[in-house]
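Only one protein chain is missing from this complex, and each of the others stays in its spot.
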Amino acid sequence: MLSTNLIVLIPLLPLISFLLIALVGRKNFPNLCGALGTIALLTSFLLAATVAYDYFFVAGKVNGIYQQMVPMKIKWLEFSPNVSIDLGILLDPISVMMLVIVTFISLMVHFYSLGYMKGEERYATYYSFLGLFTFSMLGLVISSNIFQIYMFWELVGVSSFLLIGYYFDKPSAVAAAKKAFIVTRFADLGFLIGILVLAYYSGTLDFQTLITRLTTPTDQLHAITTASFLGASALTWGLLLVFMGGAGKSAMLPLHIWLPDAMEGPTPVSALIHAATMVVAGVFLVARLFPVFSISCPSALQVVTWVGASSSLFAAIIACTQTDIKRVLAYSTMSQIGYMMFALGVSGYGGEHGLGYMASMFHLFTHAMFKALLFLGAGAVIHYVHSNEMKDMGGLRKLMPVTHITFLVACLAIAGIPPFAGFFSKEEILQAAFHANTTIFVIAICTAAITAFYMFRLYFNIFWNKEYHAVSHVHDDHAAHDDHHDHGEGPFTMKLPLMILGLLSIVAGFLPFAHLVTSDGKPLETEFHITFSIAPVLLATGGILLAMVFYKKENPRPQAIANGLKGLYTAAYHKFYIDEVYLFFTKKVLFNLVGRPAAWIDKNIVDGTMNLLAFITEQTSYLIKRMQSGRVQSYAAYFFAGVIGFVLVFIYWWK
Amino acid sequence: MINLSILLIIPLLSALAVIFAGAKSARMVALLGALAQLGYSSYMMLSYMGERAAGNTNQMLYQTKMSWFAPMNIEYFVGVDGLSIAMIMLTAVVVLTGILISWNVDKMPKEFFFLLLLLSLGAYGFFISLDLFTMFFFLEVAVIPKFLLIGVWGSGRKEYSAMKLALMLMAGSALVLVGLLCLYFNTNVNGAHTFDLLQISKMHIPIEAQRFIFPLMFVGFGIFTAMFPFHTWAPDGHSSAPTAASMFLAGISMKLGGYGCLRVAAYLMPEAAHEYSWIIILLSTIAIIYGAFATLMQTDLKYINAYSSVSHCGFVIFGIGMLTKTAITGAVMQMVSHGLMTALFFGTIGMIYERTHTRQVAQLGGLLKTIPFIITVFVIAGLCSLGLPGLSGFVAEMTVFMGAWQNPDTFSRVATVLACASIVVTAVYILRTTGASVMGPIKNPDFLTFKDAAWNEKFASITLLLCILAIGVAPYWLSDLVSPDTQLIMDNISRVVGK
Amino acid sequence: MNNIGLTHILFISCGLFFIGIYGFLTRRNLITMLMSIELILNSVNINFVAFNKFLWADKLDGLFFSLFNITIAAAEAAVAIAIIINLYRHYKSIDVEVTDTMKF
Partner (left out) sequence: MKEIVFYILAAAILVGGLLAVTSRRIFRAAVYLLFSLIGIAGLYFYLNYEFIGAVQIVVYVGGIIVLMLFSIFLTQGSGEDMKKPLLGRVIFSALAAIFGCGLVMSFINGHEFTYSAKPALDPSAENIGFQMLNTAQYGYILPFEVVSMLLLASMIACIVIAIKIKVPAHAILPDNPRYHDDIDLPKELVLEENEVVA
């Protein structure tokens, strides 16, 4: 089975859709572009599903272990005989899973956007960018070469830039797009150097070879662990730098600042890129190199754990205070990705120890479903209300029944209430954490409770609380939808993805995930400890009840609490001033202390030296010119002085 | 069979034809000449690849040798390898697009196109010469017309810039000349001296002589390629030059220097190259970082691109200084890539300027709405500059980095990390520029009246874009084209250095 | 006679020469500059004659040199004066400071 051609088609179809729309469709048939993109993606998804089926149930397993397969590999650029960038396809459980997730969520978003983006001026461009993004993301997940992953990594970055800056005449969108790109680019610098380090010592760029060489006792492993720099081994440095790239894309502390701003893009884009797919690329990257992390360099994995855990708690706290619903979701995304990160961090390699790995991937999977659902639901709400602010919402449950129900499902899922999808994956993570590290476990469980609280704060604020009053102002980007009360909850194209995703959020947890995706490819038997689950579920329920008390009806309690915890509240509301620190560093330090001096030095010192040379030459010529005065006597004097000079030279000096 | 002299005859004839053509038809003649040249160059490249594939292992193909000035053994000696072919193709493309972009030049069009073709003649001659003196001769041919192009057709402080550029480049070629002569007198072929590059490469120049000659040559060529701290002609020169001249200047002229550094300085004096490599790396790293930071603060589109060229050409020198095969291959690829990219960048800046009559970023804004084609191309050029995969810049820079990292000493490592860091700064300034100048709300109602690209502009942009994509999407052909020759250069170096 | 040797005469010619130089450098009138030149020429003549007298008394070559010198000096003076007169017609002056058009 597993025909190479079909697998290649999965990323190529979105690319073709991108090229077709960008070059031809945009001008000639702009209104059909959405349908074109959607059909391409549907085909792609079906292919991905076939491949997944084949891999998991037909061809992937040899002797009960899921194999890594490389059905295709093309030499793209050769650096030296062993080190080359190959474009290839690497199939293993995680990449196949990611293929399905990406194509599926992308399909949902494509479909949803048919209604959501209808009437936009750059409707066709939007779809072409979606195609480009999907292509890059698919290319990323099937990469067989660490440099290939870096290339697609950059490409998803740029497509994210283009999509965030979709409303390019809005300065805030432009700023957000720039910020997203630059911050991730900065992180990618680490990734790049990490690649250089790893490639230098392992002598290859190919994932399989690299992992083999760095996990089994070889010369390369010996070289990379003995070479040290600033007290850490080259391997630690390489992995940490690679992780820095992953942390940037996955919005981990402290490189998370771009994610909330990235919500300036159209909401379906946020669902696709900034919730379900691109932001988990960091997790994927760590998972891809997991054997190396786990077997050869546990210290780097410690860093991953702590970064993940702190990000998850940190983001959860901030999410409680935000009022822009998309920002709440953005922080919740960050928090959930933190979950996945530390789940990887606490995991060991193979067998029972690999529980965290499995849980992380499982959570990645379920999270993609319910977070996409949350964003799409939020999109529907925004579409209806024309505002991102909670204060403009409230009491929408009767006006938008489908959205209400699906949103509730998603909130329950993320809060970890059984039997929704999030419950299962979160339980696995908590178990893994519990077995590995108590501190992490405490952080995790606190985060879970806070998550339940802020998600339901969001839910109640949107759908309950006060009665809905239409706001009079109309957003620029939805100018085409002046008649918004006529379209009701939104067209069918918007409702259908919500329903599908809602359904999946309910049932996804029952997938036998542990049998499919594990660190070493062997199925993992997990048992379900009902006693263990009581505490987290109770805590989550507590969070929900607390939110209910505060936000179900309009009341002064939230304000009172906010006043009570003034310092913490303000700090969290301002995202703990991390943006300001960055701004200070870039604007004040880099621009004023490096950029401006560089420009000044160039203009005045370097160029000044050149101009000084020219000036001296010019002045000298003026000086000499004056000697050419036309006065015979001056000439005679020079002549005379010259003669005397020569006489002296010849008599006294040149003996 | 290919005759390389045709590469010189076509531009020469078309330049002469431009003189005798009418003012209106001059541009057509020039275009035809450039097209013929591109056609012939492509044919040459294909047949070169064919020869190589057929197993021809001569270092230089299609050699022609004629005595030019016998008493000093100066010969007209030409021949090409992959390196020169890459450069010739680059020149052919940039000249063609330069002519297209300046299609509507109305001030003395005949003289303009004549000078442009003359410049290209110099560049072609430089790239195919295997005799150092002939090479120098063509280098000079490529300098003088620039002075006139900027001085007559330029804008802003054009006299100042033209003078500065001409003087600095002249100083560079003076250094080269001195180095050349020193080298000449250190050669020995049966008791006589020679300028023959291939012969010199096989003999051993005394190390004391190399220590003296190498800096002369390297700085001389380095001035051409805007090496820090001799780069200051570039910003002023580019900003005052007419569009086509800017394209030529950044696209080809700066490559003359890079090519010279590699082919003459590093190739012929490997020991000195090895000894001085730390200085080269130091200077180029400074150029890369400092150029990038200086770009951050510029407000004029052309200055932005000029400083970014300083930074990008730093990669060329950086790659050469690293003295590993991969890094040198990367340097060559960076030359080609930067040539195409910067030509595209300057071309689109020219198109924008033609419409808005300003290059100040602060006065632009929202252009994406009114002239989408030009701006899209502009943004793609910017993305290429910041090293987006799929476009040529990425491939070249990554090759340089990979090659640079092969040097295990801490100094090279730190330099490489710093050079890598510049890609972040590049991203910052490119995004700041595009964000401020083409995105955002429309700043000026006049912008709404602009017409999008005309046929010539589209033709030029698409040609360059295709080349950039061809390298970016399928880099192996370029890499395969040049790497045998960089291997030869490396062999020469490792033979004496034992590296 | 024995006390007055070549050295004495050379002292005279040397003094005369530098007097001429001084005059040539300081005088602003072209005619007086010409006079200074005559002094210089004469100092040379003295040298020729003196060398002939004291060092090669058996020959006459020094004498001939000074003879020719005198002749040439005469020709020179004539041409110079012609030029001076011509200049005077142009500038209405024979001040050397005025005749500085051949500069830069």
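Per-chain residue numbering starts at 1, and chain names A, B and C are given in the order in which the chains are listed.
Quick note on the criterion: a contact is a pair of C-beta atoms (placed from the backbone, for glycine too) under 8 Å apart; a residue touches a chain by one contact, two chains touch by 3 or more.
What you are looking at is a predicted structure, and each value in this text was computed from that prediction instead of being measured.
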Shown chains in contact with the undisplayed one are A, C
In the complete complex, which positions of chain C touch the hidden chain?
1, 3-12, 14-23, 25-29, 31-32, 34-36, 38-39, 42, 45-46, 49-50, 53-61, 63-64, 66-68, 70-79, 81-86, 88-90, 94-95
For chain A, enumerate the residues touching the unshown chain of the complex.
633, 637, 640-641, 644, 647-648, 651
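The working rule: only the chains that are shown with their structure count from here on.
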Select the chain whose centre, defined as the mean of its C-alpha atoms, is least distant from the mean of all protein C-alpha atoms.
B
Kindly indicate the chain pair that has more C-beta pairs in contact than all others.
A-B
For chain B and chain C, what's the span in angstrom between their mean Cα positions?
66
I'd like the Å distance between the centres of chain A and chain C, where a centre is the mean of that chain's Cα atoms.
97
Between chain A and chain B, what is the separation of their C-alpha centroids in Å?
37
The answer for chain A against chain B in the complex is residues 75-80, 83, 85, 147, 150-152, 154-155, 158, 161, 165, 168-169, 171, 174-175, 177-178, 181-182, 185-186, 189, 192-193, 196-197, 199-200, 591, 594-596, 598-599, 601-602, 606-607, 609-610, 614
Listed in rising order, the residues of chain B that touch chain A in the complex are 164, 167-168, 228-229, 231-233, 235-236, 290, 293-294, 296-298, 307, 325-326, 366, 368-369, 383, 386-390, 394-395, 398-399, 401-403, 405-406, 408, 416-417, 420-421, 423-424, 427-428, 431-432, 435, 439-442, 474-476, 479, 483
Chain A contact footprint on chain C (complex, rising order):
21, 24-26, 33, 96-97, 99-104
